[in-house]
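Yeah, one chain of the complex is gone here, protein chain that is, but the others are all in their spots.
Going in written order, the chains are labelled A, B and C, and every chain counts its residues from 1.
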Amino acid sequence: MRSFASDNNSGIEAEILAAIMAANVAHATPYGNDPYTEKAAELLKQTFGKSSTAYFVNNGTAANVLSLQAMVRSYNAIICANSAHIIVHEVGAVVNFSGCSIFAIPQQHGKITAAAIEARYLESLQERHNNKPNVVSIAQTTECGTVYSIDELSAIAAVCKKYKLLFHMDGCRLSNAAAALNKSLKEITADVGVDVLTFGGTKNGLLFGEAIIFFREDLAADFGYIQKQGLQLNSKMRFLAAQFIPYIEKNIWLKNAGHANLMCQRLAKGLATRKDIKFVYPVESNQLFAYFSKSIIRATQAKFPYYILDEKTNFIRVVTSFDTSETEVDEFINLALAVKESA
Amino acid sequence: MRSFASDNNSGIEAEILAAIMAANVAHATPYGNDPYTEKAAELLKQTFGKSSTAYFVNNGTAANVLSLQAMVRSYNAIICANSAHIIVHEVGAVVNFSGCSIFAIPQQHGKITAAAIEARYLESLQERHNNKPNVVSIAQTTECGTVYSIDELSAIAAVCKKYKLLFHMDGCRLSNAAAALNKSLKEITADVGVDVLTFGGTKNGLLFGEAIIFFREDLAADFGYIQKQGLQLNSKMRFLAAQFIPYIEKNIWLKNAGHANLMCQRLAKGLATRKDIKFVYPVESNQLFAYFSKSIIRATQAKFPYYILDEKTNFIRVVTSFDTSETEVDEFINLALAVKESA
Amino acid sequence: MRSFASDNNSGIEAEILAAIMAANVAHATPYGNDPYTEKAAELLKQTFGKSSTAYFVNNGTAANVLSLQAMVRSYNAIICANSAHIIVHEVGAVVNFSGCSIFAIPQQHGKITAAAIEARYLESLQERHNNKPNVVSIAQTTECGTVYSIDELSAIAAVCKKYKLLFHMDGCRLSNAAAALNKSLKEITADVGVDVLTFGGTKNGLLFGEAIIFFREDLAADFGYIQKQGLQLNSKMRFLAAQFIPYIEKNIWLKNAGHANLMCQRLAKGLATRKDIKFVYPVESNQLFAYFSKSIIRATQAKFPYYILDEKTNFIRVVTSFDTSETEVDEFINLALAVKESA
Partner (left out) sequence: MRSFASDNNSGIEAEILAAIMAANVAHATPYGNDPYTEKAAELLKQTFGKSSTAYFVNNGTAANVLSLQAMVRSYNAIICANSAHIIVHEVGAVVNFSGCSIFAIPQQHGKITAAAIEARYLESLQERHNNKPNVVSIAQTTECGTVYSIDELSAIAAVCKKYKLLFHMDGCRLSNAAAALNKSLKEITADVGVDVLTFGGTKNGLLFGEAIIFFREDLAADFGYIQKQGLQLNSKMRFLAAQFIPYIEKNIWLKNAGHANLMCQRLAKGLATRKDIKFVYPVESNQLFAYFSKSIIRATQAKFPYYILDEKTNFIRVVTSFDTSETEVDEFINLALAVKESA
C-alpha cells in the first residue's frame, strides 16, 4: 500500500539504502569525523557554492530549530508566514530553544511578500518593548505546495538587506522547488541571497537526515557546539551523511523530487476534468489541496489514505512521493472520476 | 580496520540492518504511529515490566536530556558523579534544555554512593538560595566501565525514596551491565527502583537509536510533547524503532554486549601478565583503563586506535565492541607483550 | 506637570511613602523574612481568602512572567487576547522564561469570550504537533480599559474547568476593575474561579511592587525557588512589602483607583459634548481611547502629554492616575472644547 498522506510516509530509495550499507564496513571515527561525512559535506559545498558550509541533523524540526538558533538571541523575533511549520507543527520548539518570539504575518497560498515583511518590521519599531526582529524565514516549497519565483525571492532578499535582517529558508522540500523552477539548488538559494538554509532529505527518499547550509561563515562559526548541545551530533554520523553522497552525486534529489512533482501534476490534470473539484492553491510541486465532495472522498480514500484537513468543508491534501507510481495516480483519478454525483 | 577507541566506532549488526531493510516496504504512518514502533514498544514493555513505557530517540545525549527534562523544573538540581556524561560530554545540554543545575559529587571508579548522595542532599538544604535537588542520576555501566551491584543500586534507591528524589539511570551501556551481572534488564532497573532509564542501542550494534523507559506513568504523561519539542520525533520513526525488534526478540542486546565484555576480559587477562601495565579501574564490562608505557602505546597504536586520555601519564582507554574479534584482541595482546622494555 | 500618558508616570502616594520610611528603622532579616513582609502577606491573605498565598515582585512584567512560569511547562500554550501585554509589551519574556508558546485569539475591546477560548482549545487538539494549551490568561482591566463583568469571568472560569485549563489574571490594574464593578477584590478573583492572579501596585501609587496571589496551594508550592531564580527576591524586601500594608489596611488601592476612574469618567463626559471626538472603547476604568482631530491633539498636547497610538488615524490614549486632579481634567476638557474646527 502506498499513501498520499505525506511524502514522509515513503521509505528509503534503493541507492540511498545502498549507500548506508556501503558505509557499514569496519569502524569509523564518530561524530562526523569520518570520510563519509567529509565527502558529503564537500559535495554540498560544490552544490551550494564555495562559501557555504554544511552540517547534518536528524530531522526537519531539528534543522529549523538549530539553524535559527544560530541566527537569533532570545530578544529577537523571526518574521514568517502565519502558516509556517515552525509555528504550528513543532510544539513551539524554535521558541523554546532560542527564547525568541515569532511575528507571524498573513500569507497568500503560503507565500509572504517583501511588502508585508517590511510593514511588519516597521510596525515593530513603533513599540520599544517588542522583540527586535532580525530574521525572515520562508519555506520553499511553501506549506501550501506553492513555489516562490526567483523574483519573489529576490524581493524578499532585498528587504532583508535593507533592514539588515537575516534570510532563512526552510527547505525541507527545496528539491521539489528546484525541480519545479527548473533551476539549480544554488540558483534558488545562495544566488538570491539566502543566509541560512535547511535542505531536506527525509521527505525525498532518505532513511533520515537533513542538511543545514550556512552561506555566511560568521553564523556557522560556533555551530559545532550548537549541533552537539542541540542533540543532533549522532556518534555514527557516517550513516546519516553517507546518504547525501548519492543524493548529490547521482542527482537523486532531483530525480526523486522531479518524479513526485510530475505525479502531482498528472493527478491534478486528471482530476481537473471534474468541475466539482475545486483546487485551493496552484499545484506547483508535489502537494495538491482541494475541496472534494464526500462521495469522492469516500471513493478514493478506500484505496489511498490522505488528509482531510477540514471535515466540514471537505478540504483535503494529497501528497505524492518519490515512489508514487503512474499506476497509482491513474487509479486515484479513475476512482474519483467514477463517482456519479457529488454529495 | 577495527578501532578500540569506542564502541560507537562500530557499524551495524547484521540482523539489525536486516530489520531496517525489512521495514523498507511500502508506506507507513509517520511519527511512530506504525506497526514497527508499536511492536518495538510492546517488546520493551515485556522486557522492563507492565508499568513501563518506552519512547525512541536518536542518540544518547538526546536520551539523557529528554528523560531528565521530564523529571525536573528549572529550579531543581540533579545529583550525579562529577565524571557524569551529562556534565562533561554534552555541551551542557541537560542544563541548557531544562534550566536546572547539576550538583556534582565525588565518585570512586565512576560510582557514587548512597551516603555521598545523602550528604549532598542534606548540605543543599542548608542554603535556601540553592537549587532544590530532586533527581539522582547514575550511569550503569559507569564512565569508568565499572558496574553497580544490585546492593549498591538498592542502597541508592533507598536514599532516593527516603528524600523523595527521583532515580534516573543513564543506560547507554546498560546491556553490558546486565551481561556482567548476569541479570535481566528488568532486575537491574525496575526491580531495584529506577524511575526513568535510558536504554542504549547505538553503542551495541544499532545504526542509531536509544530508548527512554519510564517506570512511572505520571512522568511519561506528557512525554510525547517533550519528544517532539526536543527534536526527537523522526517522521520515519519505523526505521529507528524496527531495530529494537530483533535487538529484544533475538536477544542481540545480550549477545552483543556479552561478546564485547568477553573480549575486554580476554584483553585484560592477556595484558595483566605485564607488570608494567597498571589497570586504573576494575575491568567489569567492555572498557579498560590503564597506564601504558610509551613503548607499549607506540607498539599497539600503530595497529589499533584508542584514546590516550592523558599524554603526560600515559593514561589510556581501550573499548571493545560487539564486532571485536578474538584475533584482534590477541593481536593487541601480542603487540603489547612483544615490547621489550618500557619507557 | 502631570501626564495623561500612563498611570505609571505618577509618583508615590503620601501614605505609601510614609510606610517605606516607617520601615527604615534598624535592621531586618533579608529576603522577605521580616515583619513587614509577613504582615503584608497576611493582609493579602485576609483580602483574597484563606486559601490564597501572596508573593511580592518588582514590576508587572515580572509578576506576569513568574506567575505563568509556575503554571506551565515548555510544551504548554497560553490562550490569551492578541492584544495581551504578555505578547506585545514584554519583549517576549513569558515565552523566553517558560519556553511555552502563546495562542493569541481575537478580542473585542480587549476582552476574549468563553466561546472563543473553547474554539481555540478544540482547534489545538486537531494538530498533534501543537503545544498543549493549559492556561487561559486575561487582563482585568483589559489593555483597552474595559472591565470584564462577573458573568463574563464566570463563563471563562467554566470553560477553564471544563477543559482543565488554569485561569490566570493579569491584574496590574485590578483595583480599577474592582472600583468600577463596585466589588471586593476577592469577589472578582477567588470567587469567580481565578487560579493565579497578579495584583498591581506600581500603577496605583506605589514606588514599585506587585503581588502574585496563588489560589491553589499546589501551584505555589515551589514558588520561592521560582521567585529567587526569577530575579525577584530582593534582599531588602521589607521596603517593597511595607507599601502593601497601608495599601490594604487603609484601602488606598480603592481610594486611588476609584479616584483615577472618576477622573476618567469626568474627562469622557466632558469630551463627549464634541461630536467630532469618537470614543473607541467604552470608558469603564481609567483609560480613554478615542479618535481626536489634529487640532484637538495640538491644543491639548501642548499642556498634557499622552500617547498617539496611530499618527494616521489620530488614535489616542489618555490615562488618569491616582493623583490626577479635577482641575487638570477640566483644563484638558476646556482646551479640547475651545478648538474651533477640526482638521
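Going forward, a contact is a pair of C-beta atoms (placed from the backbone, for glycine too) under 8 Å apart; a residue touches a chain by one contact, two chains touch by 3 or more.
Here the structure is a predicted model, which means the values were calculated and not measured.
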Contact with the hidden chain (one of B:89, B:216 or B:274): B:89
Touching residue (missing chain; options B:4, B:36, B:55 or B:75): B:75
Contacts of chain A with the absent chain, listed as residue ranges: 31, 73-75, 128-129, 131-132, 222, 224-226, 228-229, 233
Chain B residues that touch the omitted chain in the full complex: 74-75, 77, 88-92, 95-96, 99-101, 127, 129-131
For chain C, the residues touching the chain missing from this view: 1-3, 5-6, 8-12, 17, 20-21, 23-30, 58-62, 65, 90-93, 96, 202-203, 207-208, 225, 228-236, 239-240, 321
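We take it that only the chains that are shown with their structure count from here on.
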Cα-centroid distance, chain A relative to chain C, in whole angstrom: 42
Separation of mean Cα positions, chain B and chain A [Å, integer]: 34
Residue numbers of chain B (touch at least two other chains): 225, 228-229, 233
